[in-house]
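With one protein chain held back, the other chains of the complex are shown just where they sit.
And then chain A:
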Amino acid sequence: MDMLKLLYLCIMVLYVHADAEKQSKQNRGRGSIWWGIAKAGEPNNISPVTPTHIYMDPAIHATLRRKQRRLARENPGVLAAIAKGANMAISECQHQFRNRRWNCTTRNFLQRGKNLFGKIVDRGCRETAFIYAMTSAAVTHSIARACSEGSIESCTCDWSHQNEPPQASKSESVSDVRQWEWGGCSDNIVFGYKLAREFVDTGERGRSLREKMNLHNNEAGRVHVQAEMREECKCHGMSGSCSVKTCWMRLPNFRVIGDSLKDRFDAATKIQANNNVRNNNNENQIMRNNRRGNKNANSNSARETNSVHGRGHNQRKQNRYRFSLKPFNADHKPPTTKDLVYFEQSPGFCEKNLRLGILGTHGRQCNDTSIGVDGCDILCCGRGYRTQEVTVIERCACTFHWCCEVKCKKCITKKTIHTCL
């Protein structure tokens, strides 16, 4: 009987072990299933989705993990903000990459949200890093804004008016401290940051480098949002004095965040991917600190290439964010929180590649005079391009009529467009 039990246990352990290995291979993008929320209201549902219906929608619930569902349940209104954020991320990504070979195409796969951006997210490349940072930033932005708009019940405006960023070093914040007697309703970045972190990062729990990369990039997105938080003030008083001052912290337009993330994309840091020199100290620490992760630690340690270390037992809950990533090129500086990181080379985006879900640049419009990335030479990958003349009807010669009306004529112009072969 005991033997039988032991055998059973052995089988179980083996099974779990094998399962973990399989999972870690397959579920690289398991933290990103929630992306599907962006498209949940779209063509499949003919009726327009109102914010009140959005929680009920089973299609949406299918894209969420259990913890995410609970967060949504506990913070009514947050799902609408997240859905808005996800859509904001898509449109911003497509705006930022409109002239690139990879133009952030999305597809509508409801059940598998991670396929929203195609299978490119299976690779740990720059584009993936950007997508993760962008979605995480958009969710943070949209939650923080929703708080001050009052559309999330569990949070309100940020009345504390503490404009010091949470991570500012202490010495810096002392000199910067300002007394705001009358703190106003500010975008609630603290809540947005926390909730976005819990919601977005919930799937990235493994020890694999890919998960660390996702965590880092998600965090980078949020930090960018936080850093762009600005205080706006206005003075009122006799002859331009400042007897009454109205101030509020405001998040900038999401475009500003998109722009700075795009800059980080161009300067993203490649981190060590297949480094065989294992840092024993750190590995031990992982195992010690993450008792929960023991099962996976062995199987992952072989793949583990970057050092991941924690602080100690008492701060276990913060361990997830306590790792340092080494740059691929040892001469480079290690990536800062704001930097995007990747470890795999981006695939070529020129040709159609169904395995990676790349559509290729066939049929894309290009600019024949530009020598940049949107120029025909680069965008069409040297395949050449077709030039067509099309007639376009546009609004033109717009004049402003007092008050508040703009009248335009319709102009028919001939335009030459170039499309990649």
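Quick notes on this one:
Convention: contacts are C-beta pairs under 8 Å (C-beta built on N, C-alpha and C of every residue); 3 or more make two chains touch, one makes a residue touch a chain; residues count from 1.
By our rule, contacts and distances are computed from a predicted model.
According to its UniProt record, the chain left out of view corresponds to "Protein-serine O-palmitoleoyltransferase porcupine" among "NADH:ubiquinone oxidoreductase complex assembly factor 8", "Thioredoxin-like fold domain-containing protein", "Protein-serine O-palmitoleoyltransferase porcupine" or "Surface antigen-domain-containing protein". From the options A:His95, A:Lys119, A:Lys194 or A:Arg383, the residue with contact to the unseen chain in the full assembly is A:Lys194. The residue touching the chain not shown here, chosen from A:Ser260, A:Ser346, A:Ser370 or A:Thr419, is A:Ser260. Here the missing chain is touched by one residue of A:Asn75, A:Thr128 or A:Ser148, and it is A:Ser148. If you put the missing chain back, the residues of chain A touching it would be 65-67, 70, 148-149, 157, 165-170, 178-179, 181-186, 190, 193-194, 197-198, 202, 205, 223, 227-228, 230-248, 252-253, 255-256, 260, 292, 317-318, 320-322, 336-338, 400.
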